[in-house]
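With one protein chain withheld, the remaining protein chains of the complex are depicted in position.
When the chains are written out, they are named A, B and C in that same order, and each has its own residue count from 1.
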Amino acid sequence: MSFLLPTNEIRKDFPILDTKVHGKPLVYVDNAATTHKPQVVIDSLVNYYQTLNSNIHRGIHYLSEAATQEYEAVREKVRAFVNARNTCEIIFTRNATEAINLVARSWGETNVKAGDEIVLSQLEHHSNLIPWQMLATKTGATLKFIPVDKEGQLDLSNLDQLITNKTKIVAFTLMSNVLGTMPPADKIIKRAKAVGAVTLCDASQYAAHAKTDVQALDCDFLVFSAHKMCGPTGVGVLYGKEAILNAMPPFLGGGEMISHVEWDKATWNVLPSKFEAGTPNIADVIAFGPALDYLNKIGLDKIHEHEMTLTQRLLDGMAANPNVILFGPKTTENRGGVVSFELDHIHPHDIGTVLDFEGIAIRAGHHCAQPLMSVLGVPATARVSFYFYNTPEEVDMVLRALEKANAYFHRPVKTNTLPQTPKGQVQGVVTK
Amino acid sequence: MSFLLPTNEIRKDFPILDTKVHGKPLVYVDNAATTHKPQVVIDSLVNYYQTLNSNIHRGIHYLSEAATQEYEAVREKVRAFVNARNTCEIIFTRNATEAINLVARSWGETNVKAGDEIVLSQLEHHSNLIPWQMLATKTGATLKFIPVDKEGQLDLSNLDQLITNKTKIVAFTLMSNVLGTMPPADKIIKRAKAVGAVTLCDASQYAAHAKTDVQALDCDFLVFSAHKMCGPTGVGVLYGKEAILNAMPPFLGGGEMISHVEWDKATWNVLPSKFEAGTPNIADVIAFGPALDYLNKIGLDKIHEHEMTLTQRLLDGMAANPNVILFGPKTTENRGGVVSFELDHIHPHDIGTVLDFEGIAIRAGHHCAQPLMSVLGVPATARVSFYFYNTPEEVDMVLRALEKANAYFHRPVKTNTLPQTPKGQVQGVVTK
Amino acid sequence: MMDNLDSLYREVILDHFQNPRHHGALTEPTVAVDGKNPLCGDEITLQLSVENGVIKDVAWDGKGCAISQASISVLAENVVGKTIIEAKEMINNVKGVMNGSVEVETLDMGDLEALAGVRQFPVRIKCALLGWTTLEEAFKELNI
Partner (left out) sequence: MMDNLDSLYREVILDHFQNPRHHGALTEPTVAVDGKNPLCGDEITLQLSVENGVIKDVAWDGKGCAISQASISVLAENVVGKTIIEAKEMINNVKGVMNGSVEVETLDMGDLEALAGVRQFPVRIKCALLGWTTLEEAFKELNI
């Protein structure tokens, strides 16, 4: 486990990595929030607006035809990227969040009734939780959760009791954005199929870091966001099996998703148009194409290996620092390059601020996973998350900065006011 | 009416205008579909991805804070652009279509019941029709339409019978994307208020071409798309009055729109976050800022005047061509720079193709307004639509190309097969 | 005008457009079906008179662009007198030409050849196929 990509070469493709932050070179390890974009993606946007810009699908002039072809070519690239059977199974949304809402509204409100059960995992991001809460509230269905064990892995020991004949849908993440855990999707999907439940995989964290194969997974839906995988903001992907998508009512109404419109009724366009109402985010979808090419060129297997090398180094370094409290898996088994931790007696936001002044961008907070925080017993964690352009040197800089943070908050201070005498009513002044 | 903007200077800001199409200089008069983007907008995207790229709102590091500030600064720019009272009344969506769906779902499903009436106009784009059809179907409400008169203006003579105590919402366009008509919004809104109905203005065509003032209009909702006003694709705007937005349930669930989340329930964030679930289209929202600055610099009044000069020239030229059948207003009164027409005996798509080979980009089709087409008695029209970078010379090129198209389709052809003798059963062979 | 434009609107096509064959209606059609191009909203009606598996006569009506009108006029001219088997093969060949899987030179299609130019105009392929997919629908109606 010490494979490394040629980051020297790779980093040249990412102009932002040369940024200085507070006078220090940027160390960007907040990739689970969003990744940076290679120059080819930026160039694609420039090229689009300078030579192709046009509305698509209904235009008869040169620009419109050219833009339409480029847009649809990316749909085919996405199909190949996740190995879907058919290009019409790829729907472009704004982000993964919208894709999940689309399923919860369009599929959910048609198929879920009072008394039905919706099974999620305790690892879920709010985006794969709130839409199901809304659906449950509206329909009278019940939410159930696959629990997280001490190592941050899903505990499947009661899977057969959790996923039953009452279960209509099982929606879970392929990789936790907090702990990095990669749950055993095959087992969960197998059980869901046994009871006839539909499955949705949240690949928001996964798709950028390991090969996604919807046919091998055999899930019914899968979602992810372009911005977390070298693509621009404003583009999400919903994969759905053709037969299920065909049976679903449309989500948003408007231009492009219709076939024949009368005053009080309309018929719907075929897939994928049925689910893409209004003018799409044309430029950004097109720019997602070179992002996918770029990832394919580097290779998802190698990306994962590289990240595991960095993760191992980080975990080793953290194990050597007695002030670090690690959440989630302690090894590189079944995980991605996302690591959550605390420093003893230092709030994650304070860690974040100190690291920021070292040029290091980490995330601190609940990571849009408040219920999972309650399982961990903390309101927030600090989180380091890698991508293929990160280096072992950067890992070392993070580790050193954590030591500095520790020293900084435990430095001796001149007490400038005398500690007040505790008043009668004040019990137990806890000195931190 | 002969004011013209300095297009020589302006056109330098739009690199795409130098494109050659089929060997001819591009004449882009398909601006109602989407407009081109000045270089400052393209530069903003490049700058964002090269120096600022980061997820927003929850980050504690430099990039995230900087990106958040830029993103929120654009919200304030949009507020000023439409003169909203409060920045929190501006919600970013993917496009105008999504904004209308948000209202139809979130406001509509909460407030509209069986027997209620929804009033639209016959001018509406599918995006301001289908969401209301869906709402009507779901709730049992009825749709009613303000009719279009022969001149393409709304006929308000029966407004009091159309908008009644049963009316819950009146949703109509501020400018028709087919005929260019600008309906008298003040009268419609006044009547809606008199019966306590909520109003939604579709400013998709209007906002780019004339000054929008939501306080003067006193509408409850207003929507538009950035891509139709020099901004990037993937950004729409929903303006809503604060009190109404506050009373509405959220539309999409996910990250950022929540406040406190438990396993089975959650509380919502304040406006505008409540309606912006998941990672927004950060780069494009930020790039919409320079687009608004650019429009403000030129001045919306001047843009409208310039377009009316071009429109007058086009209408005059068309009136002189006996083959042109014009739809909609014959003058520059109460209209924008969108002109729909037919050429006698030539299908709009054929006109479009011929013009494309002249380098001229027009649109041909139903323009996402099939019901309006039925009022006009045609399946499709050809449409020219201007923006401030178009020139009188371009108008003349369009007019000349229309004459060419006419000549082209009426050129004598060598009949290479003898016309078949009509068989007994074939009645009335109509020679076109 | 430019070469390319003429490669779409060949003389043969303009001829059919200006002098459409079999335009109108049959008094006693065996089958009548509507076909619609969802992209543009144009619609045609196609009527067939079929006897013993042979297309005896064809008539059509409806609106559309020059390509769609010419294509259906060519269709009408070509299928009259043909067996349904032959007509189906013709449909497949035209589709093949349009999606690029069949070289038009390998076929003996008469005026149909003139439609091959449409292949360079992706948005107009649906126009050229409108008549042919409607004919397919007609056969489906007849359960043949």
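Definition applied: contacts are C-beta pairs under 8 Å (C-beta built on N, C-alpha and C of every residue); 3 or more make two chains touch, one makes a residue touch a chain.
Everything numeric in this text was worked out from a predicted model, so none of it was measured.
Undergrad: Among the chains present, which touch the one that was left out?
TA: A, B
Undergrad: Just to verify: which one of B:157, B:259 or B:296 makes contact with the chain not shown?
TA: B:259
Undergrad: Return the single residue from A:113, A:150 or A:414 that touches the missing chain.
TA: Candidates A:113, A:150 or A:414; residue touching the omitted chain: A:414.
Undergrad: May I ask you to list the residues on chain B that touch the chain which is not drawn?
TA: Residues of chain B in touch with the missing chain: 58-60, 65, 69, 259-260, 269.
Undergrad: Across the whole complex, list the residues on chain A that are touched by the chain not included here.
TA: 22-23, 346-350, 353-354, 357, 364-366, 370, 373, 379-380, 404, 408-409, 411, 413-417, 419-420, 422-423, 425-432
To be clear about the criterion, only the chains that are shown with their structure count from here on.
Undergrad: Report the chain whose mean Cα position is at the greatest distance from that of chain A.
TA: Checked the centroid distances; the maximum from chain A is C.
Undergrad: On a C-alpha centroid basis, what's the spacing between chain A and chain C, in Å?
TA: 50
Undergrad: So how far apart, in whole Å, are chain B and chain C when each is placed at the average of its C-alpha atoms?
TA: 36
Undergrad: On chain B, where are the residues touching two or more other chains?
TA: 22, 349, 353, 364-365, 370 - these are the residues of chain B that touch more than one other chain.
Undergrad: Of all the residues in chain C, which ones touch at least 2 other chains?
TA: 39, 41 - these are the residues of chain C that touch more than one other chain.
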